[in-house]
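All protein chains but one are shown in place.
Then we have chain A:
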Amino acid sequence: MGELSLDGEIRPIKGSLPIAIQARKQEFKGLIVPQANAREAGMVNNLNVYGVTHIKEVIDFFENDEKGIDPTVINTREEFFHSQYDFEIDFADVKGQENIKRALEIAAAGGHNAILIGPPGAGKTMLAKRLPTILPPLTLQEALETTKIHSVAGKLPENATLISKRPFRSPHHTISDVALVGGGGIPQPGEISLAHNGVLFLDELPEFKRTVLEVMRQPMEERRVTISRAKVALDFPASFMLIASMNPCPCGFYNHPERECTCPPGAVQKYLNKISGPLLDRIDLHVEVTPVPFSELSNIRKEQNSESIREKVIKARELQAERYKNHPGIYANAQISSKMLKEICLIDNVGQMLLKGAMEKLNLSARAYDRILKVSRTIADLEGSENIKPEYLAEAIQYRSLDREGWAS
């Protein structure tokens, strides 16, 4: 493999990892790749990967009975586990916002999609960026899948090996449909595939083009995207957690504790309508973010750090893995169907009463009902509780602010 330059040098190529995997499957003895791709392809065991920089090396190699170049050997496991928790950011950097941190903890534990709603400068982006630090670590299998996609897209840095951290993709809101889901003459993976096994963060959700948001609906359900073109139909995996952020209205200060919203009547509703019902349907947690008061900003109290949150998340995920071990394809609470919901998310009489009261009082829609049950199941898992207690339900109910009919009318 390799791209040849005029003087015989060999330049790096895209997708050397999938090629190496395929080569091993077909029981090839070895593989010659450009030096810059050697570490990437060398992750594959039981295959001799030779990195070369010039065509003469290749010719010498074959004329000397395949000697003269040492195969690149990578200890995948060691490198993988070495850099897994190497984060530069931490939840402890965020002052206050305990309720948001809690909501993100729930989102991470159950794999729920979430939307953060709040005025500018409240810290929505800062919080969302820290989400990968509390997610459970990638398994080797997941890491391989993610690395493969990045390898095909040519997004791996030179001399890179396995991606050991969950990806965090935050495309700008001018993104096109094709860039988001993937495509092109020879289809390339889009942002949702690059965020496979990680987080897709859409900042300022209503600013995205409507068509762009709608194309995401189906991949979110199927956890993969099929790109069909005249000549080829390709499948790209796209199992991601969607985290979105938005202002509550065009001016940004609707529902702000101190400032007045200056939007004309109807503008707020119009702004919210940019996000379609079906998309909102797939977002389990609606979290309202309020700005941090100065007294808390200057507080030097030590905040809960990512590591301690992550431990709780991992425990909750283990409970879920145990529960869904007979259901292939399901690994977190966010993915259960409404049929399974009735079996798994049982609530007692007190809970029923509470839910009924809340739905009537807050005018919650039918779609909110399922979401509340799922989220309360995750909260119960976080607390290590077998049953969904009323207090968990109560907590889940408050994460449905956009379903409330009183909002923005």
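Please note the rule applied: a residue touches a chain if its C-beta (ideal position, glycine included) is under 8 Å from a C-beta of that chain, and two chains touch if they have at least 3 such contacts; residues count from 1.
We adopt the following convention: contacts and distances are computed from a predicted model.
Chemist: The chain dropped from view, which UniProt name applies: "Acyl carrier protein", "Galactitol-specific phosphotransferase enzyme IIB component", "Amino acid ABC transporter permease" or "Magnesium chelatase"?
Modeler: "Magnesium chelatase"
Chemist: Just one of A:Gly42, A:Gly111, A:Pro167 or A:Pro189 touches the chain that is missing; which is it?
Modeler: Considering the complete complex, A:Pro189 is the one touching the chain left out.
Chemist: Looking beyond the chains shown, say which of A:Leu4, A:Leu140, A:Leu297 or A:Ala321 touches the absent one.
Modeler: A:Leu4
Chemist: Name, in rising order, the residues on chain A that touch the hidden chain in the full complex.
Modeler: Here the touching residues of chain A are 1-8, 10, 13-15, 18-19, 21-23, 26, 28, 32, 55-56, 58-59, 62-63, 145, 148-149, 152, 186-187, 189, 231-232, 234-237.
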